[in-house]
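Missing here is one protein chain; the remaining ones are kept as they sit in the complex.
The block that comes next holds chain A.
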Amino acid sequence: MLDLTYEAPKPKVIAGAKHDWELVIGMEIHAQVASQAKLFSGASTKFGAEPNSNVSFVDAAMPGMLPVINEYCIEQAVRTGLGLKAQINLTSAFDRKNYFYPDLPQGYQISQLYHPLVGEGEVIVDMEPGVARLVRIERIHVEQDAGKSIHDMDPNMSFVDLNRTGVALMEIVSRPDIRGPEEAAAYVVKMRQILRYLGTCDGNMQNGNLRADVNVSICLPGQYEKYMETQDFGHLGTRCEIKNMNSMRFIQQAIDYEAKRQIAIVEAGGNVDQETRLYDPDKGETRSMRSKEEAHDYRYFPCPDLLPLEIEQGWVDDIAASLPELPDEKKARFVKIFGLSEYDASVLTAEVVNAAYFEEVVTAAGDGKLSANWVINELFGRLKKDDCDIADSPVSPTQLAGIIKLIKSDAISGKIAKDLFEIVYSEGGDPEQIVEDRGMKQVTDTGAIETAVDEIIAANPAQVEKAQQNPKLAGWFVGQVMKATGGKANPKAVNELVAAKLGL
């Protein structure tokens, strides 16, 4: 239907001392479910509350407390699965992942290892117009977040904040289909965009709302194709997992560093250890998190406090029916229906609020390309200057459409339109009325323009002579006429008249 066609990007190649190497990357994105209450308790999920104020007896793991599934969190995860065109499992189950840490009061995290709620799906990761990577999603499972340990408040003591304890997370696990640092960042960008369209995650990376674990391995050219053919991981290198990344820039830097580290090891005849690593942005390097002796054995087993989660197909269908238009479809529609370039369509659909704004403008103004130019260049540019979001835009879609309509009807020139935009932006008002009140209308009356041209020619005989010898100098007369008319004369009409009067 409205799908755009694209081709796959070339994998990133890194030249080692002996060979060229390719990267193979898989990602686990931890996305906080947008919900009022936590996954298994009624406590609030509000960010930025006083430490330990959003904590129920369940979250604090008081004796005898039991988890009860928050249905809305499940609905959000199902919605996410549907948005990623994924299999929804009508029966799933929760397991306990056991480990000790002070910000994990139960001593286990309730997660879904054996039977996740969402199965295989896919996501198209756009790189540039016409180029995109299809990344397969392996699964999405629902789990509890941990709290926060604070080690730098006191020299002798550590503190724990349980506000985040028990907040619902979706862990979105990709297949190792990402082939370079830029693709990895683009994958996170795209996933965040889809989640925000769906309203299932706020995607605020600074707040830890969206975090990624990145699995990196290297292989010789050709090996990845063998893996894709057979799905046999034996063709790929040993992977390392870089934990807890919350910045696109650091993701790219960490992958770059990690790839080079692995290449150096392998080319020196060594073996990469499968391990968990942390990226240190200050030093720009990854470090092993724990030695093998300290490796956790999580002793996963089915959580006996919760029965298997059974959901009905009808419920899933209802959620599917309520799904909004997603970025890929919206972008394709913008290209096909409004005649936009894929680039402009991408910019306009990056955030659903931007796309909605644009659609209102284009619906009222009726010119796709012109509307896109004005939204992207003038409006976004101006908002950026003021560090504003579209939600705070002083210019409404109706006002912007009004300006565009005035341009289209030749009532104002492009230059005047920019002045008009600035007036509407800073003072408000109906564009048409402003043009009327302030006499900003373009002069298309050839009689009036002719008079101005005649006056200027008469007053400047020397210039006339020069221009007649060198027609390029006619521009000087055009400029003088525009000046005399306060910029309101139709430039095309002025050009024609000047040329005719000078006999050029």
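Heads up, the rule we're going with is that a contact is a pair of C-beta atoms (placed from the backbone, for glycine too) under 8 Å apart; a residue touches a chain by one contact, two chains touch by 3 or more; residues count from 1.
As a convention for this text, contacts and distances are computed from a predicted model.
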Item to check | Hidden chain of the complex, named as in its UniProt record, picked from "DNA polymerase III subunit delta'", "Bacterial Ig domain-containing protein", "(2Fe-2S)-binding protein" or "Glutamyl-tRNA(Gln) amidotransferase subunit A" | outcome: "Glutamyl-tRNA(Gln) amidotransferase subunit A"
Item to check | Residue, one of A:Lys12, A:Arg96, A:Arg179 or A:Arg277, that touches the chain absent here | outcome: A:Arg96
Checklist outcome for this item: Where A:Ala60, A:Ile265, A:Ala320 or A:Leu370 are the choices, the one touching the absent chain is A:Ala60
Checklist entry - From the list A:Val173, A:Leu220, A:Leu306 or A:Ile376, which touches the chain that is not on show? => result A:Leu306
Item to check | Sites on chain A contacted by the missing partner chain, in the whole complex | outcome: 57, 60-69, 96, 98, 100-102, 105-108, 158, 160, 297, 299-301, 304-307
